[in-house]
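Accompanying notes for the structure given below.
Only one protein chain is missing from this complex, and each of the others stays in its spot.
Moving on to chain A:
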Amino acid sequence: MAASSREHVLSLYRLLLKESKKFPSYNYRTYALRRVRDAFRENRTVEDPKDVEELLRRARDSLALIQRQKVMEKHDTQFTSAILLQRCR
């Protein structure tokens, strides 16, 4: 692997872990952390640059997904609690 892609991989790993830690829900958080770790470890030995590029693209998409998901989940829980409050009245 080229040096720059190694750094790419490590920085993506770090970003994914950081974003996964911010999930408010315990289940999502533990799942995301575990999945990120397992996926990176599983693909450690991949040498083909095209495969590496593909995996990096998937990682970036996952990162965007996690960032969106956190926002949606926060709104979702707020929405649900607003509905519950409405029903209580």
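In the analysis below, a contact is a pair of C-beta atoms (placed from the backbone, for glycine too) under 8 Å apart; a residue touches a chain by one contact, two chains touch by 3 or more; residues count from 1.
We adopt the following convention: contacts and distances are computed from a predicted model.
Participant: Which listed name, "3-ketoacyl-CoA synthase", "Acyl carrier protein", "Exosome complex component MTR3" or "Serine/threonine-protein phosphatase", is the one UniProt assigns to the chain that has been left out?
Facilitator: "Acyl carrier protein"
Participant: In the whole complex, what residues of chain A lie against the chain that is missing from view?
Facilitator: 6-7, 10-11, 13-14, 17-18, 37, 40-41, 44
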